[in-house]
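I have a structure here, written as structure tokens, and I will follow up with some questions on it.
Only one protein chain is missing from this complex, and each of the others stays in its spot.
Read from first to last, the chains carry the letters A, B and C; within each, the first residue is number 1.
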């Protein structure tokens, strides 16, 4: 990992535009990218509406190609403007970018590859980075912390819910039978979860008095159970809110992280005053 | 804005009646206004019930005109009795008052302008002001503070829910197809939100085992997700409640037993609403 | 309110049995009463099931008369064994007891008076007193306190929900129309509340894309709104839990209240060591 192995000037320029958002060009690129991602998602939606697709198929097809070509160019630019392309290619965003780009190409080879277009929705996640939502990212990381701290509790809880669902589902299958829609144990388990989570579609519903009695128990159980994740996450939030209040002076850990990514290893989350990457130690662009 | 540019006496009188609620006339006006607003909303509801409209169309039409005329007079009075009419006209309430008044007039020009009658429901908001619910407004502002403090978190959260809905909706569209009601991606996204929020109409429901499996995941996700806004708002409320507590002196408002001692036998520990000593039965001082 | 205006000895005996639960006879009476109340409620349920009523109508009718006669005797005994019958007759329990007793009598005069039988479910509330659930009453009063403290917030909240429902309901009525089940504004408001509360029957569901879009907004709104009452009540509970912890020494206010009721004014909630009624000052039975 030699320090002098620098990118050529025009590659550095592209890197600045694509990966950073501090220069006017970088900002402009981010806005254009954001608009095109939103546009590409709306495009997929419109294509799926039969009435619209029937009438505007030609236009939608052309627009789809334009988006695909833009994504292709962006993908190539991202690869050539980074020192270690493999870091980007196999990163979370790298894979999503790839899968968002190829469907149209491979649709000539495999029918039904349109399925991959759905992956584009993931590109929407870039919006957080694009909008420089430092404040929001702070909040998101607070959400993440709360979820992480409650992880063990949530695992126990989900496991308990699943075991209860298997039990109750089997019971309902034995009681209700085919007529009411409980055609198999997996279907019954599906119904139990629909009931426990208080979704209640009503496509399957008990009709015998015994089945209705057990359904009532499941519902009251679900009523109580819904309190558990809420209670856990709330207690976490409250704890953090208390800690944030008492740590006000020395915290600052959520503020000073900018949108720059390392030109060598593309790690993000550098301090504003950082001059070297905290991960690989190479010099960061100004 | 000269101070001496006063309103004429009778305009000041109207201003006092309409805008203030401290004089008997002002109070009376507020009560009448409140009753007429409620009445006008009920009127719109009744008109929409076909059976009632068919039989009482004439009466309802006349009552609608009476309400409209009252609102017209009120609107004009509000304008002329204020120094800067534009302040009122372009205020939130001013626009609502205007839109609540005109539908009947313009219904002769544009068919379907009855739509605007729905705006009247907004006039119900005046009730807060009319009833001078200072205490309630205090509570409302606490609600508002809690929501405001959680705004960033809520934005991140809603954005995450929307991205998840787009993803899951697209997936379900690909798996289920037309037969189960998943006729397009927007419809599938609608279904996903119906499921995530645990509303679950059941007008669209998965029928394939894979679809039901993914629906189960969405439901459990929704189950966990519902904990997040609750946790955020609760943590805010708790924080405010703690702050309120530490700002206040120890009020002892929950200790139902007061500090009075019986004037006859000097026993202590009487209930707050006690009028006689529980020990000797003699009358307690006020 | 003279002190010497005592009840005759046998009336005092009845009073002890019916109103108190400290003697063996009193306990026995309470248990019998409890069983008969449960039994009377089950009886009404069975009568409503057509298949059961058709086959066992005679038996059910006889049992209904037995319960009615027991309730009649109990009601009369309660009146004669108290010094101020009007206190009992016009109390909450007095009215419920009366309405639970008369239906069968007046069913010969007014058809459909069976409706009143439903009032019997209220008698179930006596179970709390009967089971001497001092600890549970403590908890119930904590619930009550939490609800009371949140009352103003809940009122603002419910009012806001109702105004939002009227607005949204009217909007949906205008968008969807008859075909989807939105036949009138009241029906639309009903649908809006079904959606906001995440119940979602699905008997009425939007079918136009615009309607579904607005429904989505209502659902997400409901999703956020559900956080508000939960947050309020939770914050209250947390506050009380904190206060209970810090007041542990001097509280004791929930423990020492027994099941005795004053023979004169039938007020309840006396301290265990009370010898006089805290309300009217008359001497309490040992």
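Basically, a contact is a pair of C-beta atoms (placed from the backbone, for glycine too) under 8 Å apart; a residue touches a chain by one contact, two chains touch by 3 or more.
The model shown is predicted, which means the values in this text are computed figures rather than measured ones.
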Which residue from A:48, A:81, A:101 or A:198 sits in contact with the chain not drawn here? A:198
What is the set of chain A residues that contact the non-displayed chain in the whole complex? 145, 152-153, 155-157, 159-160, 163, 166-167, 170-171, 173-174, 183-186, 189, 195, 198-202, 205, 209, 212-213, 215-216, 219-220, 222-224, 226-228, 230-232, 234-236, 238-240, 243, 247, 250-251, 253, 269-271, 273-283
Which parts of chain B are in contact with the chain that was left out? 198-202, 230, 234, 238
Need a quick check: the contact residues on chain C for the chain that isn't drawn. 41, 44-45, 48-50, 115, 117-118, 121-122, 124-125, 127-128, 133, 135-136, 138-140, 142-143, 146, 154, 158, 161, 186-187, 189-190, 193-194, 197-203, 226, 229-230, 232-234, 236-238, 240-242, 245
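Everything below uses one rule, namely that only the chains that are shown with their structure count from here on.
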Of the pairs A-B or A-C, which one shares over half of its contact pairs with B-C? A-B
Chain nearest the global centroid, as defined over all protein CA atoms shown: B
Which chain's C-alpha centroid is most distant from that of chain B? A
Approximately how many whole Å separate the CA-defined centres of chain B and chain C? 28
Which chain B residues sit where two or more other chains touch them? 186, 189, 198-202, 226, 230, 232, 234, 236, 238
